[in-house]
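Everything below concerns the one structure shown next.
In this view, the complex is presented without one of its protein chains, the others remaining in place.
Per-chain residue numbering starts at 1, and chain names A and B are given in the order in which the chains are listed.
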Amino acid sequence: MGAYLIKRLGVSLLTALVASMLVFMLMRLVPGDVVAQMMGQAGGEQAAGTMRQFFGLDQPAYLQYASWLGRVVQGDLGNSWTRGLPVTMLIWQAFLVTLEVALLTLFVATVIGVPLGILAGIFENRWIDNVVQGFNVLGLSAPVFWVGLMLLVGISSLFAWSPPLRYVAPSRSLADNLSILALPVASLALLQVAAYSQFVRQNVVSALHQEYVRTAVAKGVPVRTIFFKHILRNVLIPIITFMGLILIQILGGVVIIESLFALPGLGRLLLTAIETRDYPVVQGALLVVVAAAMVVNLVVDLAYRLIDPRVRVS
Amino acid sequence: MSAVSHPAQPKRTAAVGRMLRREPGLFIGSLLLGAIVLVALFPSVFSSASPFTVDTAASTQGPSAAHWFGTDDVGRDLFARVVHGTRITLSICAGSLLISAFVGGALGLLSGFFGGWGDQALGRLIDVLLSFPPIILGVIITGVLGPATGNLILALSVVYIPVFFRIARAGALGEKEKTYVEAARSTGLTEWAVLSRHVTRNVMPLILTQYMILFPLILQIQAGLGFLGLGVQPPTPDWGSILEQGKDYILFAPWMSVFPGLAVLLTSLALILVGRGLQRRIDQR
Partner (left out) sequence: MFYRPMLHRGKAMRATLAAASALAFVYAAPAFGKDVGLYGPVAENPVMGGRLNMGLLVEPPGLDPFHQAADARIRVTVLMYQGLFYESPEGRAEPLLAESYEVSDDGLTYTIKLRQGVVFHTGKEMTAEDVAYSYNYIRDPKNGSPGAGDFATVKSVEVVDPSTVRFSLSVPNAALPMALGNKYGAVVPAGTFDDENARNLMNVQSFGTGPFKLVEFTPNSHIVLDKNEDYWDKGMPYLDGIDFAILPNSASMLVALQNQRIDLVALARPQDVKQVEGVAGLSIERWPSLGQASIDLGAETKPLDDVRVRQAISLAVDKKQIMQASVGDYGTVLGTVPAGLQEHWGLALDKVPMQGPNIEKAKALLAEAGHPDGFTLKLTTINGYDWMDPAAVTLRQQLGAIGITLDIQKVDLGVWINSFRSSQMGFTFNDWATQPDPNLLFYRHFHRKPDGADFRNWANDEASALLDSGRAEADPAKRREIYDKFQTILADTAPTIMLFSPDHITVRGEKVQNYVQHPTGWYYGLARTYLSE
């Protein structure tokens, strides 16, 4: 297990390195940098030159990358070029928001999606299955941001209510925090509930069709025993794997939702940083997103192994 | 399309009826998709109005007999824009997905069939792409390169290359040990011939199914990027861009957001239903 972990980590580090290099090159390939935006239409060439020098933009790209990497190794992601604040601090604040949204969505998706999926699977092709499947297809088809927009406007015109504007950490006030996150989580969760229940249903159905389950049914083993002993165990592994997949999907999908609901999360940080060509923030934020996706994958793998020892550590 | 209205074709109607009973999803999905494809192919048949004609005097009018979906902020007919946007939106998605299927599929086949260090290196590179959540990858590419149809297609095609790569690679790995491949080899066919004649043919259905499964997902990403202003150049009436223009009028002219959103929803719905039905049929075989 130890050797496996080390190998996995090594591969992840390499992947992160290549990813950061790709992003670095991409950002520098295109015209228009942070200085152009700071100078606006007014700035003179000499002043612009000073600022380029200040940010190290006058250096060749590979040197810029090397010095960035050198500092990253020491745990320093630098300062934001526009906000002046340390990138680590900006990312940490934003990451907490995004993480909360993602976990809440995952929670809602699991609590609603898994029972729905199991129900639909057990009653395959009965009316309850048809209803669940119909809901799933709709949920999977509706664009997340569109659902968010409709929710925002619908709730506002029906109940004259909209979420408070300034994000409050759950530690400061849970009620405020949840009332801010309710709509964004609801819009993200619709898709994920559908995806989750669809996935669980399929697994339940295929478990039910297994030979040994049929035999057990024929033998008159109580339904409850069959459910807990055979089906649930068979479905648990896919459920956990899928949890990881969903978490990564939410990390991505959150970009648009954060912009719509003005949440100061990682996606919005990344988007504004790309717009203002704030390279240290873009690179730092991407590094965190990529790392988070890797951690999720690793955790899923490990959980997989814990539940099912038959999976070899390879 | 009941048996009564087509008494001359009892066999076919019966077949349709059977399909409707067994696979209502596939049936409805196919009908819907067929209609959408028709709209994409012949937009002018469905809407005689131009999607570009500006009429500031008729801006932000609600749905009416003259303008079924209402008009937008500069008075363009929204029905015409959604109808004409069908082809643009669908061809951007289909095209980018075709590129990723081709590039990812070909690389995956080669990688799985020949193995070796090339397989290793490609695998790592694909891991790098996989480590970005799909939308984020699209946001980086279009955000950095700027909004333009070419950049959008580039971004969208990169997103799902890894998926096709993995599918094709796994398929090739599985096929290459099979007896028929051994047999082909023993008749003196070159590796390339085996790959192109036999393995590819057997991996193809996997790729096609994946293509159908990913289509609604790429449509959602495309619309999402358009909504963030990272879509195509105006005045192209792509659905994502119509949504982006509409969102700022949501309180005043909700139809600007509702109808293009419904277009995305219905198309996704049709694609999902058809994709699922196809997959079930392949699985049954």
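We take it that a contact is a pair of C-beta atoms (placed from the backbone, for glycine too) under 8 Å apart; a residue touches a chain by one contact, two chains touch by 3 or more.
Please read these numbers as outputs of a predicted model, since none were measured by experiment.
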(request) Specify the residue from the set A:Ala16, A:Leu77, A:Ala94 or A:Ala293 that touches the hidden chain. (result) A:Ala94
(request) Pick out which of A:Ala3, A:Ala42, A:Ala175 or A:Ala218 touches the chain that's been left out of the picture. (result) A:Ala42
(request) Could you tell which one of A:Ser162, A:Gln210 or A:Thr225 touches the chain left off the display? (result) A:Ser162
(message) With the missing chain put back, one of B:Ile36, B:Ala170, B:Leu189 or B:Ile250 would touch it. Which one?
(response) B:Ile250
(request) Against the chain that's been left off, what residues of chain A make contact? List them. (result) 30-34, 36-48, 50-51, 54, 79-80, 82-85, 90, 93-94, 149, 152-153, 156, 160-162, 164-167, 259-262, 264, 268-269, 272, 275-277
(message) Which parts of chain B face the unshown chain closely enough to count as touching?
(response) 52-54, 56, 59-60, 73-74, 76, 146-148, 229, 233-235, 245, 247-252
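Quick note on the criterion: only the chains that are shown with their structure count from here on.
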(message) Applying the document's contact rule, which stretches of chain A touch chain B when the two form their complex?
(response) 11, 14-16, 18-19, 22-23, 26-27, 29-30, 133, 137-138, 140-146, 149-150, 152-153, 157, 248-249, 251-253, 255-256, 259, 267, 270-271, 274-275, 282, 286, 289-290, 293-294
(request) Would you tell me which residues of chain B are touching chain A in their complex? (result) 25, 124-125, 127-128, 131-136, 139-141, 143-146, 216, 220, 223-224, 227-228, 243, 247, 250-251, 254, 257-258, 261, 264-266, 268-269, 272-273
